[in-house]
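Of the protein chains in this complex, one is absent; all others appear in place.
Presenting chain A:
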Amino acid sequence: MSRRNNVRGPTSALTEFLRESGITPTTIARRARTREVPQPVAGPSNTGQDDEDGGGEGGEENANGDDEQEYASDKLDESDEEEPAPKKRKLSKAAEAKLKAKEKAKQKAKAKGKGKAKGKGGDDDDFEDDEEDEEEDAYTALSKMWKDPSKPPVGNFEECAKCRKQFTVTKYTLAANPPPGYLCHACAKASGNDPFKKPAAPKRRKPAADKRNVVHFEERRFPSLSSLCIQVITKHIDDVEALGDIGGLNLDEISKSLARNRSLTAENAQLFYDVANTKLTLYDATNLLPSAFCTLASLNPNLTDLRLDFCGRMECSVMESWATGLPNLKRLELLGPFLVRIPAWLKFIKSHPQLEGFLITQSPRFDLECMQALANTCKALTELRLKEIGKIHDDFLIFVKKFKKLTYLELSYPGVPDALSEDALIDMMASVGKGLTHLDLSSNTQLTDGFLYEGIKPFATQLSTLILAKTPELTDAGVAEFFNTWGDAGTDNPPLTYLDMSRNHQLGSKALDALLQHSGNNLIYLNINGWKAASQDSLKSIAAACPELTCLDMGWCREVDDWIVKELMEQCDKMRELKVWGCQRITNNCPRRRNVAMQGVCTI
């Protein structure tokens, strides 16, 4: 390849690299021509065309063309970056076409007929450029003639393929069918083609993306007003002013609303954070990551009371940061801290000797060592909940005995239902029973009537809440006997206000009569779910015996009917909630009352 001079403009790294590898516009053009394969026309990419053009024209020893190519290949990089808006692209194309036209005019002066010799690759481009060319000036129009290699230049003499007469090629000259050759005007008209017909507008290619017809089966979900509000709140979370007067509203209610929609996130949780906060409750912390829990500690350093439900993502690092970050914490209530391991528990417990409430539910890792540390460190503990703890067993109770100030004790739903033996529990009650107001030993299947006599009756003096759900060994006669004799000499426990003995299928009328006799006057909450044998008369007497009752669960008590519900509605003025799941005798006509939520009425 010859050059008039060796001056070269700046080139891109790619061009430089290609040149060093022996790939130049010339070689590309040669290859394109020898291959004789039409250029694939899929992409609307500019760059390919530029390249091709440069190649097509700079083909034979044409220094001018080479310069052009360099210019074009520089553009190659640019167009890559600014993946062009359609308008821009058009412009560059037009400019390019003009350049081409100029060059062709020169070529024409030099060598006629060169246009004809142009390679196939050039053709494709021309086809693509057609539309643009139409809008261009006469200067470009000249080049149009050159671009069609199948047609001789206008003004040339040609011999008609049919009648062999010589004729002058015009703009309207048609090619013979079958080729080769051209027809004179007369023959073209005779063959049925209208030479003056405008060429059909070339089909505009659609971008590939538009051609795809994607069917969406996704159902459109209508956003609820709550979720929209939450979006707005989350968006403006940093702008406290915009959210209006938060102080006037009940933050706890907002917290509940966010939890109900499971949309509490690290961002909008900040709404509830404050340096002055001493109490914080998040009802659904599912979406908070460990880092968010650490943020919680640093933004609320003065917390004394912390409750987090569904805090499943909390892990060791969180507990460790709380050990120092929440120095004043007195009460901790967690639901689901699965991932916290023993060392983290130990570190936290040892850093909080002032702890008064430790309530955790669902931890498979909380073990004897942690329990021991808790007993030895937090001697002032008044509330203890170890619910659904996988590793709980009798030895834990030795340490529970050490808490002399306990008022609230829950050791329910142990990982193994019979993990806690009756004797050990009685032994524990002997130590802590005196102060307890709340006792929950649900789902300890080893409990029998004996625990009531030996564990509760002699030791409990202030018990107001008793929960013994799912303790199937309890018998009707035994429980009846217990309530009948509770309050005799030597036992001075006030009547209970909250009693849950649900899912004890052996219990029935006798037990119900006895407990109503004992605690009926004070009962606020009563759960006798699953007392299938309770008789209609006993159930009916609940209404008269419990004037304070606000919540009653009579699910799966077979004898419950509309009349019993009627008695309750009429006599229990404070009733707010009544659950009657599985009570088949209740009909749709059962009496209802305003402000009483009745759940579970299922009639066919």
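Assume contacts are C-beta pairs under 8 Å (C-beta built on N, C-alpha and C of every residue); 3 or more make two chains touch, one makes a residue touch a chain; residues count from 1.
Assume contacts and distances are computed from a predicted model.
Of the names listed as "Elongin-C", "RING-type E3 ubiquitin transferase", "N-acetyltransferase domain-containing protein" or "Ribosomal RNA-processing protein 40", the one that matches the UniProt record for the absent chain is "Elongin-C". Contact with the chain not shown here comes from a single listed residue; of A:Thr34, A:Ser191, A:Ser224 or A:Gln584, that residue is A:Ser224.
Contact with the undisplayed chain is limited, among A:Arg19, A:Lys162, A:His185 or A:His236, to A:His236. In the complete complex, the residue from A:Arg260, A:Lys434 or A:Lys574 that touches the missing chain is A:Arg260. Against the chain not displayed here, chain A makes contact via residues 216, 220, 222-226, 228-233, 235-236, 239, 242-244, 246, 249-250, 253-254, 256-258, 260, 592, 594.
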